[in-house]
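The structure under discussion is supplied below as structure tokens; questions concerning it will follow.
Just one protein chain is left out here, and the rest sit where they should.
Presenting chain A:
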Amino acid sequence: MIVHFEPASEEGIASVVRSAAAERVTLSIVGGGTRSGLGNPVRADRTLSTRRLAGIVTYNPAEMTMSALAGTPLAEVEAALDAKGQMLSFEPMDHRPVFGTSGEPTIGGVFAANVSGPRRYVAGAARDSLLGVRFINGRGEVIKAGGRVMKNVTGLDLVKLLAGSYGTLGILTEVTFKVLPIPPAAATIVVSGLNDAEAAAVMAEAMAQPVEVSGAAHLPESVGGRFIGGALPEGAATALRLEGLAASVSLRAQKLASALARFGPVATLDLDQTKALWTEIRDAKPYADGTMRPLWRVSVAPSAGHQLVAALRLQAGVDAFYDWQGGLVWLRMEAECEAELLRRYIRAVGGGHATLLRAGEGERTRIPAFEPQAPAVAQLAERLRASFDPSRIFNPGRMAVA
């Protein structure tokens, strides 16, 4: 990756953007570049990195908020939070293993791509933790939106819009986000030997219990052995995470284990195993296999995930595991991407979307990485984009669906 601009200040970025807009020079916007495989490949004249715009601006643990410049390494943010017993509740995935990239993910990149993990299902995504942003729009203006307080309905919520816009609406320069205390205790209840459909029902049952499950994943037999060094019980594993105060976690674990005992053998993982397992689920470990075999991240209603996989299996070679109670399907294809088939079946099971994370060079350029949207929504999105970046200089093609 050749970086042409690395301004160390917000004004520096704004000035690069103003010249670029005047000269119609397109810009590829990167942080650490570890997630540049997300979305379609960008073809831009120049690359601008926010890496040098780094540092934690304010951190007040008692207010549970932090502000950091966009280029701050995620590791620095997490270390500072950890030192005060706090964390990012949305568990951002580390994309390096599946993409085979190296380098340091930045906090700006996390929010620009709305990167979340297993706890997203109960605690919200990155976008739900993001309280305020500063960004440079395509006219080179510094814009602020949101703030540093938990509740804020003052004006339009541009914060949500910027989260997950992959640098196509503006260049984030500073982000302010909510953090949460690290739960002192955690355990995982594992039910063994369920097929995908049974697992979906068991996870739904668990989520309906008043035990505050904070992670619900199903790891079929084909992948189960690849987690936590093969320490999961034999066969398919349906994993349910509980977090909180120690006394409460052990009580809830007992309660959940006895509620689920009728479905299959139940085991309990301790704190360390729980941490390791959910980090590996977060990072789609079985598919961080050093290959370029196509990898999809599919989001559907939790009841539909296993139906989708069952239908696909009749037509193509697929391997899959599930997070978010079955609603997040990690899907690795054995040969082709099968984009048309997959997207047709997603519509057939009630809708959702598929994001192509990884594929061979040819397929990556041919297949839109993000799910195509209804024409009226796509037009609206295009008008929105023009309202931020009228000259269309930011990350051209990144979110294109045609």
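Here is the rule we use: contacts are C-beta pairs under 8 Å (C-beta built on N, C-alpha and C of every residue); 3 or more make two chains touch, one makes a residue touch a chain; residues count from 1.
Rule of thumb we're sticking to: contacts and distances are computed from a predicted model.
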Among "NADH-quinone oxidoreductase subunit J", "YciI family protein", "Glycolate oxidase" or "ABC transporter permease", the UniProt name of the subunit that does not appear here: "Glycolate oxidase"
Sole residue of A:167, A:352 or A:396 that reaches the chain not shown, by the stated touch rule: A:352
From A:144, A:226 or A:293, residue that would touch the chain that is not displayed: A:144
Per the touch definition above, residue among A:51, A:120 or A:218 touching the missing chain: A:120
Residues of chain A (touch criterion as defined above) contacting the omitted chain: 60-65, 85-86, 114, 116, 120-121, 124-125, 127-128, 137, 141-145, 147-161, 163-165, 169, 180-182, 201, 204, 207-210, 212, 244-245, 247-248, 251-252, 255, 299-304, 324, 327-328, 350-353, 355, 370-371, 373-374, 376-378, 380-381, 383-388, 399, 401
